[in-house]
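Only a single protein chain was left out; the remaining protein chains are all shown in position.
For chain A:
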């Protein structure tokens, strides 16, 4: 009965509805936010220079921010070895998955990848350059030193620096920042 009362009141108001700019989004269920750019997956693929199988570290959070925790897999590297490294960034909320690393490559002069090892004996060198001859970091060389008993981490950060890139990590904002557990043995 109350519902009926509502309706009659609403009818009067709805009569006035055309006065308002109509909403283009009267859809009744949410749809995937395809136009919104996300990064769900970060992969660091390492291939030994002297041959051998490719190792992959991965951070994957397909349900986006919040929700289920991300799935992170680390690396077990050989001591005193040189690897060729490649960063792959994906948006797996889209079908097919969108390759964000290609976007980063296209706008290399606005991006910088920063690699920070902690507690492990390894160095990462960026081997690719943007049009301003500043390093990018999608392609790298990783050199391990002596084995260490304990595991450490390798932090990979993507800095977005439109108009402010100067080769250092300071300007801009962080688009990606993930920690991979790493063991060198």
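In this text, contacts are C-beta pairs under 8 Å (C-beta built on N, C-alpha and C of every residue); 3 or more make two chains touch, one makes a residue touch a chain; residues count from 1.
Assume contacts and distances are computed from a predicted model.
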Per UniProt record, name of the chain withheld from view ["Sugar ABC transporter permease", "Tetrathionate reductase subunit B", "Cytochrome c maturation protein CcmE" or "TonB-dependent receptor"]: "TonB-dependent receptor"
Touch with the omitted chain, as defined above, among A:92, A:109 or A:130: A:92
Contact footprint on chain A, counting only the chain that is left out: 2, 5-6, 9-10, 12-14, 16-17, 19-21, 23-37, 39-40, 42, 59, 61-70, 92-93, 100, 103-104, 107, 157, 160, 162, 173-178
